[in-house]
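Input: a single structure, listed below in structure tokens.
A single protein chain has been omitted; all remaining protein chains appear in their positions.
Chain lettering (A and B) follows the sequence in which the chains are written, and residue indices restart at 1 in each chain.
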Amino acid sequence: MSKLLIDLLKINSVSGNESPMTDFLIEYIWKRKDHWKVQPEVYFGEDFHDCLLLKFGKPTGAVFSHIDTIGFSTRYENQLIPIGGPEIEQGTRLIGHDSLGPISCKIILNDDFAFHDFPRAIDRGTLLSFEQSITIDDEFIQAAYLDNRLGIYNCLKLCEELENGWVAFSTYEEHGGGSVPYLLRFINENAPIKFALISDITWVTEGVQHHNGVAISLRDKFIPRKKFLEKILSLAEESGIPYQLEVEGSGGSDGREIQFSPYPIDWCFIGAPEDNVHTPQEKVSLKDLQNMVDLYKYLMKRL
Amino acid sequence: MSKLLIDLLKINSVSGNESPMTDFLIEYIWKRKDHWKVQPEVYFGEDFHDCLLLKFGKPTGAVFSHIDTIGFSTRYENQLIPIGGPEIEQGTRLIGHDSLGPISCKIILNDDFAFHDFPRAIDRGTLLSFEQSITIDDEFIQAAYLDNRLGIYNCLKLCEELENGWVAFSTYEEHGGGSVPYLLRFINENAPIKFALISDITWVTEGVQHHNGVAISLRDKFIPRKKFLEKILSLAEESGIPYQLEVEGSGGSDGREIQFSPYPIDWCFIGAPEDNVHTPQEKVSLKDLQNMVDLYKYLMKRL
Partner (left out) sequence: MSKLLIDLLKINSVSGNESPMTDFLIEYIWKRKDHWKVQPEVYFGEDFHDCLLLKFGKPTGAVFSHIDTIGFSTRYENQLIPIGGPEIEQGTRLIGHDSLGPISCKIILNDDFAFHDFPRAIDRGTLLSFEQSITIDDEFIQAAYLDNRLGIYNCLKLCEELENGWVAFSTYEEHGGGSVPYLLRFINENAPIKFALISDITWVTEGVQHHNGVAISLRDKFIPRKKFLEKILSLAEESGIPYQLEVEGSGGSDGREIQFSPYPIDWCFIGAPEDNVHTPQEKVSLKDLQNMVDLYKYLMKRL
């Protein structure tokens, strides 16, 4: 497994405090872009909050990858409030940092309320993440936050060969969103797009299994336009890359904010499926991940 | 009853795949507009996805009518997932089409989950609609999808006499929306509006009954501005056209997306009430429908 992926998995960037990931990406892109096929324009800084935009060539589409993760806020009297939808299990280890120093503690469940067991009070509003633990074998990677470190990884691999297109690193996706609207406004004013692919990780279910290929989502809580799905499916079929079709009635992604944006932009979620969703033991097939990378490269050349 | 209405009722256009209705409307408008009082500019195509916009004269307002319907997506293992909020009843007949051909099946309920009974697997993500069955007598029309074929019908009747105003055919209304934002942006950049009427069908309740006139909604989940409601009510009273006042605490329409748009646009939902909402047997008084058509013509001249 590449060093890049391991590096990505070690960075904390809970929704609201994504800047450690932004900083990492800026540095990585700076170091690596000379080896990329096309040199992108890179946009970041206070006008983009903690987001990052890369423009390659003459874009007609974009790939969105969220850089935030689920986690917890500390409240009063050792209470924990979720950020996004983490699985809240007795004993899960959390880490963070407040004005008094580093924090490592466990979740204590009491009457369905969550508390931490840190021996001192933690500053109010401190953001805590799952402690990271990465396991890789021949078939699988298992770690916290594969959702959406793998989506970021996919984007960075795509950057190596991308000729035309935006790559957008968004924030707050796990907690209701809010960055996609201003990213889309900037994109629309700079080089408008017709479509967006959502580079994110989905669920293993009775219909979507490990090793069966990258999942193309035909719907989640929201429904992409059939005409666009048909175009994607026809290209996916043509590519020969293993893929599987997902149909869900719930769940959302940055696609939601594209659907409700003031621009007529088609969208589709495409990503490897994971087991143990939103736990510290998210698990993805390495083969599915490779299919994801391959399909994005194929599609972004042809859509 | 007019052939137009029957034609409209026979077209399938579940949210996400409204293009059959768009195609019908384009053809209908093309054939009929020479007989209209004012020739509109007609906007459609990929920049509007499956929506359609007509601009008559110098608009200060718009009428919105959604062209999508509720329905179902097929999932895995014969499961059905709702699109919008259909009533899910044992034995309801559904139709559709996948790669292997036409589909006609029934809903089977099992432990509150919905399945189809089609003898073969249906392609994942296939969109299914209620089978249509139209009954008309002297007083009522009964059919699937009166919501919102009657709203479209109302708009097309309005087009015959409209001198100034936008007519907007929107998509995705039954499933959370998403087209109104880009339609409003286009409208605002082309010929901005101060108000919008929502041409849609509402509910028969203890306060809103068949044959008592078109319903003017004073609120649903959202609340129009009192100043605008007062203007509408004063014109409705002056018109002599039968109407009734609706007050609901839930439900929504394209009015919701106008309320939350970045433009200060007043809105009001005005439509005939129906019984058996979101079933294949929606039922509307023909008299109420005629009152709806008459009131829209009256209001769009004077607002």
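In the analysis below, a contact is a pair of C-beta atoms (placed from the backbone, for glycine too) under 8 Å apart; a residue touches a chain by one contact, two chains touch by 3 or more.
Predicted model only: the values in this text are computed from it and were never measured.
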Which residue of A:D34, A:E77, A:D112 or A:D137 touches the chain not shown here: A:E77
Contact residue for the chain not shown (choose from B:L100, B:A121, B:I136 or B:V247): B:V247
In chain A, positions touching the absent partner: 15-17, 19, 46-50, 73-77, 81-83, 124-125, 127, 172, 175-179, 181-182, 184-185, 262
Residue ranges of chain B at the interface with the undisplayed chain: 194, 205-207, 218-219, 221-227, 229, 245-249, 259-264, 266
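The working rule: only the chains that are shown with their structure count from here on.
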Fitting chain A to chain B on CA atoms, where both chains share a sequence, rotation angle to nearest 5 degrees: 120
Chain centre separation (chain A, chain B; CA means) in Å: 36
